[in-house]
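Here the complex is missing a single protein chain, while all its other protein chains stay put.
When the chains are written out, they are named A and B in that same order, and each has its own residue count from 1.
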Amino acid sequence: MPDKVRVPIGPQHPALKEPESFLLTLVGEQITEMSVRLGYNHRGIEKACEGRTYVQDVYLIERVCGICSHSHSTAFVQAVEEIAGLEVPKRGLYIRTLVAELERVHSHLLWLGVAGHEIGFDTLLMYTWRDREVVMDLLALLTGNRVNYGMNTIGGVRRDIAEGQKQGILNAVDALESRTKYYIEVASQEVTLINRLSGVGVVSHEDAIRLGAVGPTGRASNVARDARKDDPYAVYADLDFKVITSDHNDVYGRTLVRVGELMESYKMIRQLVRNMPEGPVAVKAPRKIPAGEAVSRYEAPRGEDVHYVRANGTDKPERVKIRAPTLANVQCVAHMLKDRYLADLPIVIAAIDPCFSCTDRLIAVHGAGREPQTMDWEAVRRYGIEWYRARGTDFTDLNKKLRVKIA
Amino acid sequence: MDILVSLFYILIFPGILFLGVFSLATEFVDRKLHARLQNRIGPPWFQPLADFIKLAGKEDVVPDQADRTVFKLMPILAVTGSVTAFLYIPVWGTNALWAFPGDVVVVLYLLTIPTLTFFLGGWYSGSPYSLIGAARAITQLFAYEIPLFLSILAPALLADTWSLSEMAQFYARHPGYTPVNIVAFAVAVVALLGKLEKGPFDIPEAETEIVAGTFTEYSGRLLAMFRLALGIEMVVGASLIAAVFLPFGLGVGPVIGFVLYLAKVLFVVCLLSLLRTVLARLRIDQMISFCWKIVAPIAFLQLLVDLLAKGILHG
Partner (left out) sequence: MKKPGKMLWEVLGSLLAKPATVNYPTVKVEMPENFRGKLAFHAEKCIGCKLCMRDCPTAAITIRKVGEKRFECEIDFSKCIYCAQCVDVCPKKALETTREFELAELARGKLKVLFDAPPAAEIQPEPPPPVKPA
């Protein structure tokens, strides 16, 4: 058996739901080195935002990610409302928070299923996703779509909740709560599951703070940070809920944190439905947002999502910057997998709940020794070809198949 | 005349054609049961056949770094190994087609050949994923092979014979001794899961970790043959377990005996499917420690029990 094998996990791999490149060096089944390359999902959203009006940008920002779409949309809208000095009516804030917690429920149930699939436990996948359909149907009823809810608009929300729908929400939450209790039992008793999840992906408390882990990844290492408690937005200041932490420091801890957060979300949804005030759901927002800048934080299901918006008095933003939670969490992955087995890789990556669509934004590094340049299309293409040639890529085979020769 | 009869046995029944069709049927039962247990509808009855035809109609892609001869030869060897093992297993009578003393060992050896072909095929595929899968397949072989052998040899010890057919005759005559082997039955089912690379032991083909393990570079007819070999191995393994541990209704007559045989095989397949559904996949190191620390000692225990029972029988 050769001493070291270089195995590429990604960009295309069944373990990854989105393209990223993890290049592993294996000795037998042990991972000795790992390099992470991001950027395969970069779509230029931040630049695209600058060419569209604020109203159009709400929908564009929502499509940064499918699972945490409401998170991005709310974070953006909160930043714009702060710049414009708009006061969203209470009922609008309640509806926004309700959809946010429903999104958290859907995302965590999705994660439970994905975790089951990554360790070869397809039955858990099928059952959690079957129960997730309850929340998807509810969201389709309330917002008009199963993902990308389109609930937010600058100044409030677009739709109201009818009285008749409230009982449906409470019934759905009751059904989901009993199912979640069953999954807690499975997670704490099924021995094959515990053996795959325990002791895997360990990050100590100090390392979690040093590497900047956020969300359930950090909270499983007892880093008690939650944007809903530290910096309450929407109506979280009025809600009674706990921040769930665990001191397992491993994937099992992350599972427990997410399932605990599910139970807290059900509590919060019940409070929101029962205490929803009457009134309008939105205020009219001006088309042109006055000059200013704002930073908005939001606790997405994956962690803390930070949006920065700079307005300049026109109807288009000057700069939008998004820092997704996965960018903070992916730094931990290489640390978690040091000297671990290949079989742990899928579940460790899945345990940070990666959303590379969220993560791949523009990062400008200043002072790296090169001045920024502007290139036209031909220059960029030539730069790419030279870059690959310098690393030993041979284009002769490719030239046989392409219509355009690479000289 | 004899040659024609032999050819009939080899090619039609209980040869390749029968085994092929039966393996497609058991694969359907397995997938449908797996789906229903997961609260889904599941595939229609012709799905395994459709999969086979689809694969057989696709192009065989042989990677540049692969060893062409070994790559193409392994699927054929896998099928032949599984089919040949079946010729020595008693189906509905107490006599297999070609029984001779010592055929227990031959059957178990022939069932090892498919695993070796998976290993060699993956090793010579030239892809890092198949390399790791091949290494895992051979490592897994070391884990489940001893318990499987022990669990089949323990009843053989009690029956005082090395021939499957004579074993079946012994248990048909002394049905009271079948419950003595209940522990070996459980061990055999678990070890069979390992051999078939199913259930919690589908480590060599772990889709989420190494794409498709040993089968990563296989496509087209070669992959169709590998999957057929796995299907036939399941039928053969289930028939073996049915012959050794469920020796009811042997010698009742061809038609009823055949139906009983089908029922026994389907029962074992359903057990395998149930185990596959409720357990998560193990890691290779966990599997080895599980097999050597728990399963093998239990198999040894069964061996002791059978020795004691043999003493009682003959004493």
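By our rule, contacts are C-beta pairs under 8 Å (C-beta built on N, C-alpha and C of every residue); 3 or more make two chains touch, one makes a residue touch a chain.
Quick caveat, the model's predicted, so the values are computed rather than measured.
J.: Among B:Val5, B:Ile41 or B:Val255, which one is in touch with the chain left out?
T.: Considering the complete complex, B:Ile41 is the one touching the chain left out.
J.: In the full complex, which of A:Gln56, A:Asn222 or A:Gln331 touches the chain missing from this view?
T.: Hidden-chain contact among the options goes to A:Gln56.
J.: Of A:Tyr127, A:Tyr236, A:Tyr266 or A:Phe356, which residue touches the hidden chain?
T.: Of the candidates A:Tyr127, A:Tyr236, A:Tyr266 or A:Phe356, A:Tyr127 is in touch with the missing chain.
J.: Per the definition of touch given earlier, which of A:Ala140, A:Ala175, A:Ala224 or A:Leu362 contacts the omitted chain?
T.: Going through A:Ala140, A:Ala175, A:Ala224 or A:Leu362 one by one, A:Ala140 is the residue touching the chain not shown.
J.: Which chain B residues would touch the chain omitted from the figure, given the whole complex?
T.: Residues of chain B in touch with the missing chain: 35-42, 274-275, 277-279.
J.: Applying the definition given at the start, please give the residues of chain A touching the unseen chain.
T.: 52-53, 55-57, 59-60, 63, 123-124, 127, 130, 133, 137, 140-141, 144-145, 148, 150, 153, 158-159, 182, 185-186, 189-192, 194
Please note the rule applied: only the chains that are shown with their structure count from here on.
J.: Let me have the rounded angstrom distance from the C-alpha centre of chain A over to the C-alpha centre of chain B, please.
T.: 44
J.: Quick one: which bits of chain A touch chain B in the complex? Just the residue numbers, please.
T.: Within the complex, chain A contacts chain B at residues 1, 5-8, 13-15, 26, 28-29, 116-124, 126-127, 130, 190, 192-193, 195-196, 341-346.
J.: Report the residues of chain B in contact with chain A in the complex, numbered from low to high.
T.: So the residues of chain B touching chain A come out as 37-40, 128-129, 131-132, 135-136, 200, 202-203, 206-211, 277-286.
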